[in-house]
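What you see is the complex with one protein chain gone and the rest in place.
In order of appearance the chains are A and B, and numbering begins at 1 in each one.
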Amino acid sequence: MKTKKIQDIARKLLKEKKVDVVIGFEKGTLPSSATPCFIRNPDEVDRLIWNSFCGNNLANYLPKRKDKIGIVAKGCDSRSIVVLIQENQIKREQLYIIGIPCDGMTDKNNVLHDYCLICEHKNPVIYDVLVGEKVKENKAQRHPEGLRDTKWQKIEDFEKKSSSDKWKYLESELSKCIRCNACRNACPTCYCKECFIDQEKPRWVGTTNNLSDIIFFHLGRIFHQAGRCTDCGACVRACPMNIDLRQFTQKITKDGETLFDYETGLDIDVKPPFATFKEDDSEDFIK
Amino acid sequence: MKSKVLAKKDLLKFINKLIKEYDVFAPVKKEEGIVFSKIDKTDDMCLSYSNTKNSVKEFLLPQSEKLFRFAKKENTNEITDLKEKKRRSLLFGVRPCDGKAIAMLDKVFLENIPDAYYKRRRKNTLIIGMACDTPLQTCFCTSVEGGPFSIEGLDALFVELKENYFIIPVTKQCEKLFVHLDNASQEDIKEAEKLKKNAEKRLKPVFEIKDIKEKLDGAFDNPIWEEIHEKCIKCGICTYLCPACHCFDIQDETVGEEGCRVRNWDSCMFPKFTMHASSHNPRATQKERWRQRIMHKFNYLRENTGMYGCVGCGRCVEYCPVNLDIRKVIRDILESK
Partner (left out) sequence: MNKNSKFRAKIRQPKIIAFLCNWCSYAGADLAGISRLQYPPNVRVIRVPCSGRMNPLYIIRALQHGVDGVLVSGCHPGDCHYITGNYYARRKFAIINSLLQYVGIEKERVHFSWVSASEGGKFAEVIKQVTEDVKKLGPAKKLVKKI
């Protein structure tokens, strides 16, 4: 159903030359998979599909593009697109957003991802055309391990641990890291021309698989996501070593919401938290 | 060398004996999946695996290898070599695809100008393979001149029969490990043959490898490269998990007034891989990087070493975050004009 509609819209857009390329999903080479694809020829739109394996955040392909783009966007993708527009990585006029209300994406065993379980923006927040009916937003704060009081339960539980326990967990997770940079590259808002881990004059982070450097990389990357992470799960989905990165990225999202009352990627006209300030921002940690 | 058999119930005893003499590395089940790792006791070992997540290349060509240390002393600079490891290593349960990759690495690092660090580790390591009778859907070793029972690069190959392990010793160094074992009977040999045929049957070639070199020779300016790279996100998963990728980068790491020179894995997928000091980058976009990756694996290495740089283990296919499947890439190239 949705597949057919996406194909029709894409065909029309390409035929009428409203866009140069449509970025969507096609069937992957493995069972239970879908893969991003770039369609330029109206005769090829039949390749486009839609199913519950279309997890990739396609906003990742947008930064710094110059052409006109039709893009298939779920709720999380659309929020990342908002962030990219806010940060001048792409212009709204360049985009034709084919919004798709999303019921959550599944892994290859057909299990819903954790981050989809607690998603509060299943419907695209920005779109030019919507495919299908809007779905009911889930504000009931479902948690992977059953119903919990708030969506931050997992983070709040972690906050209560002793600092040595926290550190132990961080070390045990990050010692799996092989520094393939997939988390960074899969993230739509990690688009720096030169990442701080690649900078050499001066060199910020060592190049080896030294755990201290690995932790520096991840802390730096996570910090840079403050006010920008939409919890789309791209980093954890890409990680080949199953590192629990969301335990840390969600903290940043939580702080953005609780300290600055800012939810990422909802409105292109609102300034992101680090581009603005309030005179009465909390400063109880400052002497 | 005669084939041997080892009863399944005696395997743990056999490994325990090895642990006393060698640093034994074997598949271990961890949070991140089944990975090759050092074992101190046989309980850690997990033999119900299709293939490990990491390849065994990290034990011969570590992700970060310290080459030497340096320190600033009062009037001079001091350079110290790092100590060699005394104990020998033994990799147990290496799949034949990874074994074949080691044979390829040997050609690169031991022929012409041998690499001292690789040579040291290689000489110190025994590699025991485990034949692969349950190939995954990502496996394609038979398409790249390998096979689920290939012995290339291995010192011995284990084949899991119903009640026994059938052992094919390949090199002399390995023979002494098996002297006390019984010789294999005719039935065992037959059973192993049958398993081999079955496994090979399940691995139908996914492309015609013999056409690829000629095709690539004339494909440098093929427009197909424009399409291949488009969805690549420039991460290093494919190259870091690949058992045959071996590109490296040498860096000096310092803390305060001392440091060491290290050799790190590098990846041709990273934009910085070919960055010059002048900040000119000869492989400016992902298109050139993908072309290099394919050309290197299927053309240049074949020309220089007689082997392909891809062994069909399927790790890059399985773990690529955007499902950029190297099998499809090769097929697309073969089909392109």
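As a working rule, a contact is a pair of C-beta atoms (placed from the backbone, for glycine too) under 8 Å apart; a residue touches a chain by one contact, two chains touch by 3 or more.
Since we're looking at a predicted model, the values are computed, not measured.
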For this session: Sort through A:Ile6, A:Ile215 or A:Val236 and give me the one touching the missing partner chain.
Result: A:Ile215
For this session: Specify the residue from the set A:Asp43, A:Glu137 or A:Glu159 that touches the hidden chain.
Result: A:Glu159
Exercise. Since one chain has been left out of the picture, which residues of chain A touch it in the full complex?
Worked result: 158-159, 163-170, 196, 204, 206, 208, 210, 212-213, 215-216, 219-220, 222-223, 226, 248, 251-252, 255-256, 259-260, 273-274, 277, 279, 281-283, 285-287
Seminar exercise, completed: Those residues of chain B that touch the unshown chain are 66, 253-256, 258-260
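Simple rule for what comes next: only the chains that are shown with their structure count from here on.
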For this session: Could you tell me the distance, in whole angstrom, between the mean C-alpha positions of chain A and chain B?
Result: 33
Problem set entry | Residues of chain A defined as touching chain B within the complex | 28-31, 33-38, 56, 60-61, 176, 178-182, 184-186, 198, 206-210, 234, 237-238, 240-243
Exercise. For chain B, which residues count as touching chain A in their complex?
Worked result: 30-33, 53-54, 63-64, 137-138, 227, 230-231, 233-237, 240-241, 249, 251, 253, 262, 264, 267, 270, 272, 317-319, 321-325, 327-328
